[in-house]
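One protein chain omitted, others in place.
Each chain gets a letter, A, B and C, in the order it is written, and its residues are counted from 1.
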Amino acid sequence: MDELTERLRAFARERDWEQFHTPKNLAMALAGEVGELLAELQWLTPEQSATVMADPELGPRVRAEIGDVTVYLVRLADVLGLDLVDAALDKLDEAGRRYTVEAARGNATKITD
Amino acid sequence: MDELTERLRAFARERDWEQFHTPKNLAMALAGEVGELLAELQWLTPEQSATVMADPELGPRVRAEIGDVTVYLVRLADVLGLDLVDAALDKLDEAGRRYTVEAARGNATKITD
Amino acid sequence: MDELTERLRAFARERDWEQFHTPKNLAMALAGEVGELLAELQWLTPEQSATVMADPELGPRVRAEIGDVTVYLVRLADVLGLDLVDAALDKLDEAGRRYTVEAARGNATKITD
Partner (left out) sequence: MDELTERLRAFARERDWEQFHTPKNLAMALAGEVGELLAELQWLTPEQSATVMADPELGPRVRAEIGDVTVYLVRLADVLGLDLVDAALDKLDEAGRRYTVEAARGNATKITD
């Protein structure tokens, strides 16, 4: 993860792209990539989506979209000065207090909100 | 990151939520959280967005949304059996070949596509 | 539709919000609302989603999200000087040429791309 952050930083600096990498712009780019990920899964049933990585055509495309989403999320967090994993662990702690095992068992709900 | 993956796995298992955590559903949840992140930044100028973390009200909200996005991305990658960082590094290698430093300097473009 | 466009225009003008209603900002707001719509449907099966309007709690929430999405799409098209329906009909003409009835029958694919 640190290597990825560093390489993205160098990538933007070498191309003089730091001027474009504001949080607002990067959030839009992140959303654009998530849109491409959705497009790969939109007509599959949930069951088909569960085995998508075994498909020789779709599997690599889904992996590529996950890579794209990660690129922009890691770059965005770096520009914001945030540690992604810490931010996620804090939300998970909060979710654990809100959705206790007893109350949540088998009820579909959000991990976060 | 490994700790986060493990804790999300336990979180879902304990609540019997694995049935809902198909790639299709998790990709929708990821997109929903990215939508909440966009909502925090939508009326800011790019310049205002660059200092959003210094805002005592907006900063923590942006960090919480980044945490939510990370939660679902990490969970989705785990369900797909993918390594997020490897997938991102592969895309970055590919982008480096496509957008050479010389050609890309100062031209806004996508890291990925 | 014309009434909606007019009322949104007046709404923004009276509140001095025209300064915020750039295409970039409105596209982010549109994406944020679509994210809220996804969140209502994310844990439902496709079959459950087909009867969501009959649910006394979920139905009105889905309708409200559809209303929000429409508000921002109509406002965005107005700011861009576009006729929504014309733009859609043009894409549909193009899709009809690309996906002929014979070739497309029963194969899930995109209407548009």
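Keep in mind that, in the parts below, a residue touches a chain if its C-beta (ideal position, glycine included) is under 8 Å from a C-beta of that chain, and two chains touch if they have at least 3 such contacts.
Remember, it's a predicted structure, so these values are computed and weren't measured experimentally.
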item: Chain not shown, touching residues in chain C; value: 1, 3-4, 7-8, 11-12, 14-17, 19-20, 22-25, 27-31, 33-35, 37-38, 41, 44-47, 49-50, 52-53, 62-64, 66-77, 79-82, 84-85, 87-92, 95-96, 99, 101, 104-113
item: Absent chain, residues of chain A that touch it; value: 20, 25, 28-29, 31-36, 38-39, 41-43
item: Missing-partner contacts on chain B, residue numbers; value: 24, 27-28, 31, 39, 43, 45-46, 108-110
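Rule of thumb we're sticking to: only the chains that are shown with their structure count from here on.
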item: Centre-to-centre distance between chain C and chain B (centres being mean Cα positions), rounded to whole Å; value: 24
item: Centre-to-centre distance between chain B and chain A (centres being mean Cα positions), rounded to whole Å; value: 3
item: In chain A, residues with contacts to at least two other chains; value: 24, 27-28, 31, 45-46, 108-110
